[in-house]
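For this depiction, one protein chain was excluded, whereas all remaining protein chains were kept in their positions.
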Amino acid sequence: MTPRLVASQQKLRGTVKDRSQQEIPGKPPGGYEPNDTKRRLRWVEELTGRNLEGLPLPRVDELQGIIENHVGYMPLPMSIAAPLLIHGDYARGEFIVPLCTLEGTLTLSMNRGLLAMAMTGGCRTIHLKQELSRSPAFCLPTITEIDSFLDWINDHADSILAAAESTTRHGRLLRVDPTPIQQWVVLDFVYDTGNAAGQNMVTLATEAACRHIQQETGFHYYLESGFNSDKKPSRRTLMNGRGHSVTVEFSLNGQILDFLGVRPEAILDFQQLAMTSSQAIGMLGNNLHLANALTALYLATGQDAACVAENAVAFSQASPDGGDGLQFRMTLPSLTVGTVGGGTRLPAQRRNLELLGCGGGSHDSRKLAEIIAACAAALELSLLVAVVSGKFAEAHERYGRNKIQ
Amino acid sequence: MTPRLVASQQKLRGTVKDRSQQEIPGKPPGGYEPNDTKRRLRWVEELTGRNLEGLPLPRVDELQGIIENHVGYMPLPMSIAAPLLIHGDYARGEFIVPLCTLEGTLTLSMNRGLLAMAMTGGCRTIHLKQELSRSPAFCLPTITEIDSFLDWINDHADSILAAAESTTRHGRLLRVDPTPIQQWVVLDFVYDTGNAAGQNMVTLATEAACRHIQQETGFHYYLESGFNSDKKPSRRTLMNGRGHSVTVEFSLNGQILDFLGVRPEAILDFQQLAMTSSQAIGMLGNNLHLANALTALYLATGQDAACVAENAVAFSQASPDGGDGLQFRMTLPSLTVGTVGGGTRLPAQRRNLELLGCGGGSHDSRKLAEIIAACAAALELSLLVAVVSGKFAEAHERYGRNKIQ
Amino acid sequence: MTPRLVASQQKLRGTVKDRSQQEIPGKPPGGYEPNDTKRRLRWVEELTGRNLEGLPLPRVDELQGIIENHVGYMPLPMSIAAPLLIHGDYARGEFIVPLCTLEGTLTLSMNRGLLAMAMTGGCRTIHLKQELSRSPAFCLPTITEIDSFLDWINDHADSILAAAESTTRHGRLLRVDPTPIQQWVVLDFVYDTGNAAGQNMVTLATEAACRHIQQETGFHYYLESGFNSDKKPSRRTLMNGRGHSVTVEFSLNGQILDFLGVRPEAILDFQQLAMTSSQAIGMLGNNLHLANALTALYLATGQDAACVAENAVAFSQASPDGGDGLQFRMTLPSLTVGTVGGGTRLPAQRRNLELLGCGGGSHDSRKLAEIIAACAAALELSLLVAVVSGKFAEAHERYGRNKIQ
Partner (left out) sequence: MTPRLVASQQKLRGTVKDRSQQEIPGKPPGGYEPNDTKRRLRWVEELTGRNLEGLPLPRVDELQGIIENHVGYMPLPMSIAAPLLIHGDYARGEFIVPLCTLEGTLTLSMNRGLLAMAMTGGCRTIHLKQELSRSPAFCLPTITEIDSFLDWINDHADSILAAAESTTRHGRLLRVDPTPIQQWVVLDFVYDTGNAAGQNMVTLATEAACRHIQQETGFHYYLESGFNSDKKPSRRTLMNGRGHSVTVEFSLNGQILDFLGVRPEAILDFQQLAMTSSQAIGMLGNNLHLANALTALYLATGQDAACVAENAVAFSQASPDGGDGLQFRMTLPSLTVGTVGGGTRLPAQRRNLELLGCGGGSHDSRKLAEIIAACAAALELSLLVAVVSGKFAEAHERYGRNKIQ
């Protein structure tokens, strides 16, 4: 009898043991031979009941709304990492994670992080919020009109909300945050977009609201001021969040740090350097390579990979735990992911969403956000350890070396 | 007889006419039906002699260095946009551009931009530089040692260079830029990586150089300080560049602006808002959606899409041309792309590189960088026009609407 | 009979003429001779009834709360610029402005800007808001406690507010904005500080609130997380404001631009460069030299000049007015100024506040903020014109040249 994934409390058979015993949990079979690939596929099927073979393609007409001028498909190599052991607000249990990447070492590196995480009992994630905004700007003739315009907006909250929500069944307008700059008033329309990533949803809803405001006030608007930095990296997104915001936390006790071959003092020492560097160069956040994890998971689950440009900003940090270990934490303020709409309805992408138990539940996008955040933290830890212990170049020499030097 | 792509001066048959005649140049056949796809494949083959059918896959063992724990492939929808007419330092002629995306409207939007560009004679691109760095930090016991350490580095430039270049046949160490902060000295090793994107190349070369320095000076180092913001968005990358730096320029005369349905004053007006917004929120650069173009082209040509996180920072700007039109310009300081190594050696990816005439020339990565920059500028213009003319939501309503609202 | 300044609607005799006549308004007598200084003092007294002679000093014991280890005074040169003609929410009428500076040309340059401003009818200012915050962080053992801690804060808003306001008669706690990052919860306590700049007020109030929270929840806190960037330049302050936020607007018609010797196209052209540069280098805002105006006015009116470090971030912009002129606007999101407390109670400083009609009204700090913003806009315009018309170096050659070359 094959175990099945259960959305709320998933359990992969035969992996992570009781915590006190500290056994190394099961990980996917390795190797670059065709038989190795088959073995991994069988391993996945045994543990989850899911068959990942073949390349399921949509009918051409199903691509409407996804791509125009279609000519075919680009096959991206796909791998798995496991076991993710997570205790989240929405994601709970053990998971096998599908990845698409062209970067050698990435999968192994994430897998090392996942093992370390699982060996100390898994990670805890909290889902801080989910908000997506569109931020039109109204253009007033002079600054004199700003006060009365803001009053008008406040006084007509009901009709503005009605106009916005008339265009969507699933989205909800949470609030409108005004920022007057010069003669413009930027109105940040903030939505709960449910399981959708929601970029189109908020565009259409906000357009309806703006038309209403323009009709009533006579003021011209641009549907997008740039204030929400859609698909663009910005300090505001790092600070305020956009999409899902998730924090991940897990322990690195002395035993695990030994297993990883690194001392806690060395990690803290490097971290001072890395935080100083990120300050000096004006990096957004201080993660080491969040983009790698996000891209690999986004491509595997039908997300818009262009969003990585705005999502790859995060806080990453190891802190003393009072004993001989560390607490590792990562706060990802911006994950604009969804489990319905867009590329998520393509069959291969949907198959992977189902592998993650995100194929149809009411909070699937939150669950997915937590899974992605946890995997990103695992990959972050793994590179951190590699850099601190001086194995970074060695790993890339072995697994990532191009023939071209 | 079918015309062939010629790397140095490509010409697509039957597309862009003589500039004075202002005919609308040929564009790919449209439609979402299976027959439409076939028509487009035939159209590509007629114009370029390239057949894009099928999903060519590598042998499993060829994935070594690219992915571990391989289980299969994710099929990403692929489209084409054309004609790109470009007068670059390296890319010259007409091109059909392959794209991978899940965002409805993206292909059509880029195609509109490419048409506008072609109708006024194409775009001019200049390749400003190509530099990739790795930035280790040496940790000195106290700040007192900084001066003598910097002297040592200066005095041993030859042996440092020899150590670095001992690991690579194609990379060249251009210089080492030191930045002392606190007790650290960050050494930015700057390389010319030839046709490779080069991230692994600079890692291994810099590791060799650092080992040499450590052996001689006794000072500890971390191979990566974070100072080069590899795969992370930073102000430094925007300001100083990383990878290829390219500027694109093209004219938008009154006739084309009419065709696009927008007045130049309106574009300039919106631009003031957009530049102010990007300042306010701490966006890196002021582009509207560079990430969309980069991701679509990176995925289609075997680039590491995670690099979009650092590359999606750019300057975008329309200026009065002294008459009734505008000059549109975009400076992309960071394109970490290559045409050899990594995912570029996979067959489907390589097929697309060949479609762009980047399959084997000595400056292919520079040519590719110019093509990508030009396409990004076309897509940027198209969204600019859509936002300014108020058609942004309408376009997404028609082409990008998810079934989920 | 000498006219007196009237707080609500000030009028300097014999300065700005009827707008249609476009006469050049009166400006202070010039010259570097002792008699010139006396003439200016007489001119000020005639127009305002205020005598600025001498150096009024406090009793030594009045310096308590202002400085320790007192040894004497540093005499800073003081000048005047006039006429400021302003139509603000709080500041209305004509003003003579006191400045302290060591930078040659600064006073003349501001005076030129004030003249240009007055000649087209003065400037309009709006006072957007006044908010000052202190932002402690509570340290939770793990991220698991975040949710319940946030709930506790929400549920105890009344007692938190009571604790905070128990320490102050004039300050009002407007709201508490929470930001969870990693295991911390930053609580931004936002206050209305009335006529005080308020940094001490918010410190003591927030400390009282935090002690209450700590007593009830047991969680440790730091009174300052750095999140409010008190006296430090930050993107958050530029975007969200801190202290008073003011926007200034005035017209530059064709006649005035001729008077200033500059064409509108040239200003717009330069502005594209300046906005691009400020983006490239990660400047906070895009003003040219706001710090000059702020420092000169802060020193003259008893403000803490160290606050310039956080206040010198602003948006500055000229826009076409539809005809042959421009609209010039400046949004200053952060002016942490006050008219009571701190250095404002020293006699010489108070004399200058009274010269500006800010010596005792109920909205004096708002009035002062508008005056400062307007003067800053005048100085900004003046440098803009100098740079665009190529007179920048010439002016500094004539008025600012040090003997040391």
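Think of it as A, B and C in the order they're written, each chain with its own count starting at 1.
Please note the rule applied: contacts are C-beta pairs under 8 Å (C-beta built on N, C-alpha and C of every residue); 3 or more make two chains touch, one makes a residue touch a chain.
Computed from a predicted model, the values in this text were never measured in an experiment.
The residue from C:91, C:163, C:262 or C:299 that touches the chain not shown here is C:299. Considering the whole complex, the residue from C:48, C:130, C:251 or C:276 that touches the absent chain is C:276.
Interface note for the absent chain: among C:89, C:103 or C:354, the touching residue is C:103. Along subunit A, the points of touch with the absent chain fall at residues 235, 238-239, 265, 268-269, 272, 275-276, 278-282, 285-286, 315, 317, 319-320. The chain not displayed touches subunit B at residues 124, 126, 128, 142-144, 146-147, 179-183, 235-236, 239, 247, 249, 282, 315, 317, 319, 327, 329, 331.
Everything that follows uses one rule, which is that only the chains that are shown with their structure count from here on.
Taken as a graph of touching chains, this assembly is fully connected, with contact between every pair of chains. Note on subunit A versus subunit C: their Cα superposition corresponds to a rotation of 180 degrees, in steps of 5.
In this structure subunit B contacts its sequence twin subunit C using mostly the same residue numbers, the overlap exceeding half. The geometric centre of subunit A is 23 Å away from that of subunit B, both derived from CA atoms. With centres taken as mean Cα positions, subunit C sits 41 Å from subunit A.
Computed from the mean C-alpha positions, the centre of subunit B lies at a distance of 43 Å from the centre of subunit C.
For subunit A, residues that reach two or more other chains under the stated contact definition are 179, 181-182, 235-236, 282.
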